[in-house]
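Have a look at the structure below before the remarks.
All protein chains but one are shown in place.
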Amino acid sequence: MLNKEVSFTLMGVITSVYNYLKPRILGMMVAFLFLAVILVAVFSTAWPSLDQIPQNLEDQSNIQGIGVLIFTEFVVPFEILAIVLLSALMGAIYMAKGDDK
Amino acid sequence: MAVEDLAFLIPLLPALAFVLTFFLGKKLPTGGAIIPIAAISLSFLISISITLKLLANPEMVIHQSYNWFAMFNIGILVDPLAAVMLSMVTFVSLLIHIYSVGYMSHDKAPSRYFAETALFTASMLGLILSDNILQLFICWELVGVCSYLLIGFWYEKPSAASAAKKAFLTTRIGDVMFLAGIVILFSDLFKIFNGTIPEGVYILRFDEIFTHIPEIAAMNANILGMEVSHITLITLLFFGGAVGKSGQFPLHVWLPDAMEGPTTVSALIHAATMVTAGVYLVARTFPMFIAAPDSLMIVTYVGAFTAIFAATMGIVMNDLKRVLAYSTISQLGYMMLGLGIGAVIGAEAIGISLFHLVNHAFFKALLFLCAGSVIHAVGTHDMRQLGGVAKVMPLTAATMLAASLALAGIGIPGTSIGTSGFFSKDAIIENAYLFGETTGTWIPYVLAIVAALLTSLYIFRLLFMTFYGKPRTNYGGHESPASMTVPLTILAVFALFFGGLTSKVFNEFVSGTFVNNFVNMDINELATIGGYHLASHGHHHEPTLILWMPMIVALAGLLIAFLIYGLKVVNMDSLVSRNNAIYKLLYNRYYQNAVFTNFFSVKVIYEGLAFAGSFIDRGFDWLVKWTGEIMLEAGESLRQFQTGAVQNYATAVIIGVSLLVILVKVVMEVL
Partner (left out) sequence: MMIPIVFYLALAAIIFSIGLYGLMTQRSGIRILMCVELMLNAAHINLVAFSSYNGDLTGQVFTLFSIALAAAEAAIGFAILMSLYRMKDTINLDSINILRW
């Protein structure tokens, strides 16, 4: 790749741009299409925003609230998540380790 | 803790034993036989104490019921009917398990045997304890499976494998009818409740079913232009299930073949317990039967016909176990007959029939176990090769004699001297006489009397041919070990004395099942719905001749057997030949095999199917072919989209979603 000659002719630029775009153009088009759809949707929606402000403007920190929620209402999902994470880690290690000789 | 609270343990203990034996049996001596034996002994102790308790308090009934799902429950119900069955099944099963230790000692897989018999015992006990028809049906199927497994226990023998298959398929016909009956019953009850079942009402529970009998009886169905009451339809379908399970004509064909299994299995399942499940079903749903016009009549005739039909075939069989198998069918016919004559004697019929059932369980299990003892020692079950076994195996011969006397029903009428079979069979035949007197049809009575003669004839033929006379061939043989002879002796005591000692108490106890127990049924009122005229009570003043008739024919049978097979006054060899038409007919079992297998299965079903198949085949052939071709073409072109790369699919999904949103938006704008 390094010893490939780089030409700065117009044709060369067009060709290289074309070569760069050719495998990506479909992806780009689709991504832009999707982005356009989402943005139009987002901007054309009337979001009710007046009476929905973050609670407690003085103390913006929500760490305490989240902590309480995790250890009260969501304690079971939390424990399950811990197990899932642990088993995923064990599985990952097992797979990544390979057979050591 | 009261013993009735332990009732649920009765089926659970053997079920537990099944699991333990199944997994641990191989590691234990004698295939882990000790586990089921211990479990069933406990079950037996619980059963017998419950029975005694019920006997002491006639008002008592044990009923526990739990919600299963929606409108179904699981529960246990111990009323007199269930109690005696429980005691009988646990008792016989216990003895047979003990006996099996010796009998299966040379087998390759005794642990499998004991696990399966334990499972069988558990399901049978579950069947008896059921307080609703659905649970009963589940256990009913379970015992069917166990029967299949145990008939095919020596599955490496092709004959055993095919016998198991035959038993399973034949009983299946009955089971499907039973299930259909349950479905109809369910939909009827659903209709009665107008589709809204109150909380806590389980519509397939027996008390619920029984209290709605009049409403079900009021419904009518039109079948082939005949108005049939729903209750008749349901009970006949139930009876169809019983016919399959209890080997009644015409679904009896599986039972003789079922003798391919170990003899202990024949004794336990195909003589004492499982085949009586059909009788138990009819007895359990007796209030429905008596409220159903014509049903009990059909039960009577099928029972009586089966009794004589099987007995005639029993006379000519040369295989020890087959004679006993036909005898079982015949005796089951008697039990059905006993229930059928409930058409004139009401609830008493349950007592009479169940009494015969229990006695039969004792002496038929004994007969089978004796036969097993002989087979175990001698190694053949062809009676033509045996003879004089009594000299080698005196104890077996003595118990066999006791059982034969019980089966033939020897006793002195009017006294309480006699074998068990005497009291129960006599009661059935006497009541068949009453049936004839009341309804004017004497066919059941005549059939029952002739069948009694044949019964005595075939069983003493078996006895004389096998145990007495001179040995026909050289066979080794020795008396069986104690684990086999002890159960034989115990059963022999029961076969001889149980009937005489308990006949009065038993009948009153069991007949009271539906009177003031579980549900308070007025049998007389139900009989009015069914259109049966019950004979007034205390009608028993048969002529002396009628009273002595069963005894006379039994002795006549004995005498004929003794003359022919003991003293050989008639040369049987000339009689027993392929040229004798009657012999040929009987020996070929009325050509049932030809009719059922060769004609029905092969000609009608196979060829019918083949013809229809080829017709349809050709018609649809090109259609199928072209459908296939088009699909192939379509697939060929469509598969190019299926690159298998997830990224391409993701792209397609995103494009699709975007276009869909745009489309929806555009459509919304336009509208």
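Every chain is named by a letter (A and B) in the order it is written, and numbering of its residues begins at 1.
Everything below uses one rule, namely that a contact is a pair of C-beta atoms (placed from the backbone, for glycine too) under 8 Å apart; a residue touches a chain by one contact, two chains touch by 3 or more.
All values reported here derive from a predicted model rather than from experimental measurement.
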{"item": "Residues of chain B in contact with the chain not shown", "value": "644-645, 647, 650-651, 654"}
{"item": "Chain not shown, touching residues in chain A", "value": "23-24, 26-28, 30-32, 34-35, 38-39, 42-43, 47, 49, 52-55, 62, 65-66, 69-70, 74, 77-78, 81, 84-85, 88-89, 91-96, 98"}
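Keep this in mind: only the chains that are shown with their structure count from here on.
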{"item": "CA centroid of chain A to CA centroid of chain B, Å", "value": "68"}
{"item": "Residues on chain B engaged by chain A in the complex (per definition of touch)", "value": "651, 654-655, 657-658, 661-662"}
{"item": "Chain B contact footprint on chain A (complex, rising order)", "value": "26-27, 30, 33-34, 37, 41"}
